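One structure, pasted below without further comment.
All protein chains of the complex are present and in place, except for one that has been dropped.
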Amino acid sequence: MNLIYLLDITGTLVFAISGALSASERRLDAFGVLVIAFVTAVGGGTLRDVLIGSTPTAWMKDLNYLYVVLSAVIITYFFKVHLVKLKRTFFLFDTLGIALFTILGVQKTLTFGLSPVIALIMGTVSAVFGGVIRDILCNEVPLIFRKEIYATACVTGAAIYLISFPILGKELATGLTVAIIITIRTIAVRRHWSLPYV
Amino acid sequence: MNLIYLLDITGTLVFAISGALSASERRLDAFGVLVIAFVTAVGGGTLRDVLIGSTPTAWMKDLNYLYVVLSAVIITYFFKVHLVKLKRTFFLFDTLGIALFTILGVQKTLTFGLSPVIALIMGTVSAVFGGVIRDILCNEVPLIFRKEIYATACVTGAAIYLISFPILGKELATGLTVAIIITIRTIAVRRHWSLPYV
Partner (left out) sequence: MNLIYLLDITGTLVFAISGALSASERRLDAFGVLVIAFVTAVGGGTLRDVLIGSTPTAWMKDLNYLYVVLSAVIITYFFKVHLVKLKRTFFLFDTLGIALFTILGVQKTLTFGLSPVIALIMGTVSAVFGGVIRDILCNEVPLIFRKEIYATACVTGAAIYLISFPILGKELATGLTVAIIITIRTIAVRRHWSLPYV
């Protein structure tokens, strides 16, 4: 089990917990919470896999994703009160999650022989569309379309990765990209940065 | 034409009629009703096919599904008043439909060499996601996430099928699964069973 895989699983866990928390706030039942947690965690990667033609999707071939989501729902059920207090820790893991999902999405898209521009888009799709599908299922306008949180950090990170990867190699490029995404998002949240309206 | 196929077509007809009825209650026009009836009937199986990589989807290769949905919309147009009175008969057919869709979804997923756990999930997806997509298109939080109706029956049925199939063979396992799904749903509705909140 390599580092990337471990981080992928960590990202999945954090996204699933955040999905389960937001579903339980909306008074969905246990089945609804499970579906929303699952969709938040694997929805972005699934959409990417369907669009690039990599089916069956990743979570069908490796059941660990599923077990991680189930664990996340159980953790949320027992530690809901405590989890809500851990906002700061969560923010860090969540940002780590989007950074990793972006990089994994870029890598996988390049593996399919698609252009770097498409890899950049698919990296962003992997990181943000889980949340978009969650919001659609919960009948809300996706948060990410109204207020910048993730998108710019993902697009910038994906671009940094694509440029630095041939120069620095996989490990260093990953580290650099993660650092930049975390920096952008932390500053963005602290300074209330947001994208202009068109 | 074997029994499974006949039941599949029956399930499609019942789901399409239920979709057409709920669309016409929402004051959609004829095109909207047709699309909603179609999506309710074949949406779950289509999502399953896209995720496991079985494209073109089933209804593209066998036009009978399409003709059944068209018939369902015409039947609904002419017999709307009578259909609403047939609630009890409908409930039985609808439950038969989800039972069959669950089993067909499990079987097809196993055919693609995926694990029984994924087959269980895809069986449930086949049975319930037609209704989920219908609710999203009608701009509502999917009913199934708020109040348990189908999901537990499908998951239990899929598990029963997976366990009994190697022992009893296809026919007997199908019969047993259908009986158990109908029993669970009937009791659930009578006793107002619902899943706990997380």
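Just so it is clear, A and B label the chains in written order, and each chain counts residues from 1 on its own.
Just so we're on the same page, contacts are C-beta pairs under 8 Å (C-beta built on N, C-alpha and C of every residue); 3 or more make two chains touch, one makes a residue touch a chain.
Computed from a predicted model, the values in this text were never measured in an experiment.
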Of the residues B:S24, B:T40 or B:T109, which one touches the chain left out of the display? B:S24
Which of B:T10, B:T57 or B:T186 sits in contact with the chain that's absent? B:T57
Residue touching the undisplayed chain, where the options are B:I9, B:L66 or B:L143: B:L66
Touching the unshown chain, chain B contributes residues 20, 23-24, 26-33, 35-36, 46, 50, 55-57, 60-61, 63, 66, 73, 76-77, 80, 136-139
What residue numbers in chain A mark contact with the hidden partner chain? 50-53, 112, 114-115, 117-118, 121, 132, 136, 139-142, 144-148, 151-152, 194-198
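Please note the rule applied: only the chains that are shown with their structure count from here on.
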So how far apart, in whole Å, are chain A and chain B when each is placed at the average of its C-alpha atoms? 31
